[in-house]
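Only one protein chain is missing from this complex, and each of the others stays in its spot.
And then chain A:
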Amino acid sequence: MTSAKCFISWVRESGRGHLAACAGWGTAVLYGILSLTRLSFDTENTFFGIGSVELWRGCAALGIVMALLEFFYLLQPAKLDFYYSLPVSRKTIFWSRYVHGIIHGAVPAVLVMAACGIYQASIDTSFDPYTGSYTGKSIFVCAAVFFLFYHIGIASLTVCGNIVSAVLAGAVLTAGFPLLIQGACIPLSENYFDAYYRIPLTELLNSVLSPLDLASGLFGRELYLKPNILAFSPDISLILAVFVWILALFAVFAFAQKARQTERVGRAFVLLPAERVVETWVTFLCGILVFSFFTELLTGTAGAGNRPGTAAMSAAGAAAVCVGVHCLMEGILKKPGAKLMRRRWQLAGTGAAAVCAGAAFAVGAPAYDGWFPEDAQAVGISINGLDMNYDTYREAVYGDTYVIDGQLAQYELSGEGKAALLGWLEDVVRGSGDVQTAGMETTGMQPEEVQTSETQSEETSAEITRATVCYRMENGTCRYRSYPVTETQLAAFSAVYNTEEYKTAAYPAVKLSDVSEDRFTWRDGVKDRDLPLNADEKEALLEAWREDISSLEMEELSAVLPCGFVRIRSSTDGSASDLPVYPFFEKTCGLLERYGTDTGNALADYTIDSVEVLESTPVPANVSGGVHLSVYDKTDEIAELAQKLVPDELDIQPLLCPLEHTGDVEAVVTDEETNSLIRVDCVMKRE
């Protein structure tokens, strides 16, 4: 009874309730109507395929719903008896429903997306080149996500005997690995590894082992711009991962549908191996999560000093939770009358695995922190506060990886700079154990507080900032570390800073060429002035700046702020490059003076009408106030303040040349040329 004819007739039989067809076609048609309507209004921000958050969530939900509608009979004893008593093999019933679910789940989505692609191509000329590729890729990822969650649903229903356990099994499948990675691996790394910044393998595992992350990754997570979205292709690792997931789950339910015991329907699991696997996995997961939680808690209260004690207490907590969770699950799963500890060896193994996995982070910490690759192909470096403005510095200090990753890419050295950097890093790594962790990351200090402590203390072994490093290895992999940096080590960084390679990375404008048609502007932080230069003068100015940069040394940056910037706006693509100009850039300043620009013009040289200082202090909840605005408009007050104020735009070396950021200061300046007021964000010089 497994002939094709019978199979097809059973595919038809599967649709008896029409619920699956309604769900599949209804969702697709609804989505299609909404997409077409939105496209008719806005083709720039509407994406019917890749880039649509609603679509991947819809595909995932549809996959689960279709699995439930098609395979819910596996949890219904009366229906099972009915089907299994018919002269049709179980295989035929199961696989016909599988095919039926695909027909009514994936096919409507494919048709609707094809229709959306054709429609957008007809109304949006910028979409034309992407009509085939974008629509095709969208159909592919949509089908992949649908299949992923369809299979998760089927696997859960096939190994479980009731809806509650099936839902929980689906949740474990979906959230188990992300919980392990985000809830245990990353926190344990952060707490035990002093040099932890990020581990690409962990991130890769999280993106491929978390079905939700995998689905959003396939749909181009974090892409917002139309050109990027239309040209987006999912990473090959994600495509492979989704195939592995789909095939693995397929193998699970293909085996389970044959081996499942009908008489166990109604109990938690119909397959004993599934019961043991889930029990082991959940116990292990709870154990390691508690290990991580205790570590976080104890590190927060006792500090990072007593790591062996923290690890021991966390291990004890994890072991206790393993026993508790195991007994709880046994209490739920075991047959009446069976002993609670009937699987004590399983418990012992699981508990030991959870404890060992957690302890491995503590034990492996010295090896992780002390690892240093002398043969790295390239090294990226980002020192918080160096060559970044104050706002970026704050973001970096508060752990904004976007900022640090941007810097690591910008400051990737592979030549003479790399050799100097590796030499410097070797000293940093060797000395990192002796550094007093007085940094922001560990103490929660504000950047300005760090600077204060720095100036107030003569302790040069205290951490003043952190350096994040990306070692690019010969096999193309990247390894990241974050090291504490002392004042002495920062000073030693000049050996790296003064190399041509580093300066090229720090001042990318040195690579500009043929600027004769570009627009030059002088910016002193208060107002912009066009520089009316001819082509030769522009080239001469850029060359002079290059020479000044070439002779620039890091030590000079700690003494003085830039007096302004020369902004070069490209005549070809409109991009802007800022050339910071310091007072000691003799050649550049000389040329600018010759071209009629006063580089010595400071804020105090402008006519300041008033200065407003907004200070805010924390107040308890439900209490108003805490904000204090002071307006200084008397001549003597303004004169005094003007000597202390610097335009915020010039604060580009907050680590080397720190300024006071205790309040929001705004100077109201009169522009006498245009007889208008300019509001300038300012910071105070330090006393």
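Here is the rule we go by: a residue touches a chain if its C-beta (ideal position, glycine included) is under 8 Å from a C-beta of that chain, and two chains touch if they have at least 3 such contacts; residues count from 1.
In this section, contacts and distances are computed from a predicted model.
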Have a look at "ABC transporter ATP-binding protein", "Cytochrome b N-terminal domain-containing protein", "Transcriptional regulator, PadR family" or "SufD protein" and point out the UniProt protein name belonging to the hidden chain.
"ABC transporter ATP-binding protein"
Using the touch definition from the top, which of A:S233, A:T262, A:N306 or A:Q643 touches the missing chain?
A:T262
Among the options A:S89, A:T202 or A:T401, the absent chain makes contact with A:S89
Residue ranges of chain A at the interface with the undisplayed chain:
1, 9, 13, 16-17, 78-82, 84-90, 261-263, 335, 337
